[in-house]
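Read the structure below first, then the notes.
Every protein chain except one is present and positioned as in the full complex.
Now for subunit A:
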Amino acid sequence: MSKPVLSVRGLTVEFPTRRGLLTAVEDITFDIMPGEVLGVVGESGAGKSMTGAAIIGLIDPPGRIARGEIWLGEKRIDNLAPDEMRKIRGRRIGMIFQDPLTSLNPLYRISRQLIETIRTHLPLSESDARKRAVKLLDDVGIPDAARRIDDYPHQFSGGMRQRVVIALALCADPEVVIADEPTTALDVSVQAQIIDVMKEICAERGAAIMLVTHDMGVIAETADRVAVMYAGRLAELGPVASVIKDAKHPYSQGLMGAIPKLGENLDRLVHIPGSMPRLNAIPQGCAFNPRCPKVFDKCRIHRPAASEIEPGRRAACWLYPEVT
């Protein structure tokens, strides 16, 4: 079996505030294999974006990685000097943000933004970088790329702009792409196209994807494995088919019981009463215990770790004895 391209071990992100330490992400562990698509789901505030920001080294101060390690292939990247980390961003890890309308600098032609990014990472001449940029735009499905490349962002529709963003994230052939809700801000009619384009272009280049989304339908169609997050922690992780068919964690069971049709929004469809606790009010024991239909005494005192419950599957729940 090949080695993971990205390996996150015990990642914990803290925000020191005046009223004490907030733990936005706690003890997250997962691997992404080369070329794999890992879906990440969870309610708003579950820590999905923060996990992505930690991986790419862009946590807003005063937040910081308090514990854990992040490995990119053979290289540990969570403790790199800023300039070394900068060379990895865009080059080995690409990032796609949620809103294509605000992701592009409105004052520069997309040619400039693409060429600048390409030449930051690759030793190409201006004209070679431009050729590469046109090819990329063509690959992400922008018609008449050779001409459109000199347009400004506002001259593209939302869907087209997200294609440009994908091209920008992929322009130095990264090994991993973190896509943080890449279609949430888009019109429903183009969401599926954008996911397809992203998946296809990453597959061609062998890039793995960490796909954060609210859309269980997209996860079902696109991802190989899925990680369910709750209150900054990993609730469950496993192959998509088995998690959907047979969710183990009571929270994922709630989610899967509510799997919507393609394109429907997860937030509206969670059938579990109550809401996710705020960071400063996470209950003792299992963070899910106030909402859990299967809660028992131990859950209110001890916090379960996400441990292996079946080969290839993990869940953070006391209902399942760890297999060793």
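Rule of thumb we're sticking to: contacts are C-beta pairs under 8 Å (C-beta built on N, C-alpha and C of every residue); 3 or more make two chains touch, one makes a residue touch a chain; residues count from 1.
In this text, contacts and distances are computed from a predicted model.
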Just to verify: the chain that's not displayed, which of "1,2-phenylacetyl-CoA epoxidase subunit PaaD", "Peptide/nickel transport system permease protein", "Putative sterol carrier protein" or "Acyl-CoA dehydrogenase" does UniProt list as its protein name? "Peptide/nickel transport system permease protein"
Would you indicate which residue among A:L11, A:V37, A:M95 or A:I282 is in contact with the undisplayed chain? A:M95
Listed residues A:R67, A:H121, A:R205 or A:R303, member touching the removed chain: A:H121
If I consider the whole complex, including the chain that's not displayed, which of A:V40, A:L104, A:V176 or A:I194 touches that chain? A:L104
Sole touch to the unshown chain from A:L168, A:M210 or A:A231: residue A:L168
Identify the residues of subunit A touching the omitted chain, counting contacts across the whole complex. 56, 58, 86-91, 94-95, 97, 99, 102-109, 116-117, 120-121, 147-148, 151-152, 154-157, 160, 165, 168-169, 172
